[in-house]
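So the structure is just underneath, and the comments pick up after that.
== chain A ==
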Amino acid sequence: MSLLDVDGLVKDFGGLRALDDLSVSVDRGELVGVMGPNGAGKSTFFNCVSGVVAPDAGTVRFDGEDVTGDAPESLAKTGLVRTFQRTRELETMTVRDNVRLAAPDQRGERALPALLRTSGMREEEQAVRDRADELIEAFELDHLKDEYSGALSGGQRKLLELARVLMLDPEVLLLDEPFAGVNPTLTNEIAGRIADLNDEGMTVVIIEHELETLTELVDRLVVLEQGSLLVEGEPAAVLADERVIEAYLGE
Partner candidate 1 sequence: MSLLDVSNLDAGYGDLQVLSDVDLTVDRGEYVAIVGPNGAGKSTAMKSVFGIADRQGGSITFDGTDITAHSPERVIHEGLSYVPQTENVFPSLTVDENLRLGGYILDDVPESRREAIFERFPVLADRGEQVAGTLSGGQQQMLAMGCALMLDPDLVLLDEPSAGLAPDLVDEMFDRIDDINEMGTAVLIVEQNAKEALRRCDRGYVLANGENRYEGGGDELLNDEEVRRQFLGG
Partner candidate 2 sequence: MAFDNTGRNTRRNFLKAVGAGGVAATAGCLSFGDSGGGSGTITLGQPAAQTGDWDFLQPGVSQATDVAVQQINDAGGPLDREIEVQRRDTAVNPQEARSVVTQLVENDDALALMGLFSSEINPLFDFLQEQQTPVVTPWPGSGYLDTRGGDMGTPDNIDDDQWVWRTVIGDTVHTAGGARRALDEGNDTLGVINGNSEGARSWADGFVAAYEEGGGTVAQRVEVSLGQSSYQSALDRLFGSEFSAFAVSIPLEDATTLLSDWSDGGYGRQPILSDPLAQNDLASQVGGDLDGAWAASPGQAGPSFDSFVETYEQGGDAELNGWTPPAWDAMHVTALAIERAGEATPEAIQQNLGPVSRDGGTEVTTFAEGKEALANGEEISYQGAATPTNFTNFGNVFGPVAINVAGGGEFSQEEVIPAEDIRGLVPEDEY
């Protein structure tokens, strides 16, 4: 059974149909790329799956459970985590706090332990701190860790966002254009990390325009057009598909 199973998703915005009977499924451990021209519905697909918007029809199943329309926070708690296309940093918080925030199920996030500063809470916070610093270091942001994230450059924000979601130790990671606005060196680096995560067993779905990187990275490509599935399959085969070329170059 697939880990993430999207079936017959429909979403209208006003008169515009952003998703039109879209069905996609992702298996555990897979690394899937989602591509398609602008307006094909890629981000809406992510938004519906991650609970940011509720689909008008269709179901989203995660690990066998029907999670259609569930709130983003409950999805995130069950292990389905996403990033945003235009990075959304908590600009009024430091890099460290951005990353630490994402640590799940902390006792210190409840008022009473926070007030009493229980030893359990402190130990937990220490662990969170170590893990966050590890991630920050891994993404080479350690020289910036006390900076407010509002001061970061575009590429650094992408890294920070990745570090933040990894703090959640997600089962499925939905990445919305992780390479946009990132220089080639960094792109390769991020790609490498994503590959590593996938090797370690994390399921990853990536929306990306940077086809060169994407095709090298993913196991499978899903191409959307006009809100529905156009083609899916091995990257090479997909790219050779006439329908895909047409979708990108026009008829």
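These made the cut because all candidates are chains of the complex that A comes from, given by their letters.
Basically, contacts are C-beta pairs under 8 Å (C-beta built on N, C-alpha and C of every residue); 3 or more make two chains touch, one makes a residue touch a chain; residues count from 1.
Since the model is a prediction, treat every value here as computed from it, not as a measurement.
Taking any copy into account, the candidate from 1 or 2 that touches chain A in the complex is 1.
Residues of chain A that touch candidate 1 in their complex: 14-16, 37-39, 153-154, 177, 180-181, 209-212, 214-215, 239, 244-246, 248-251.
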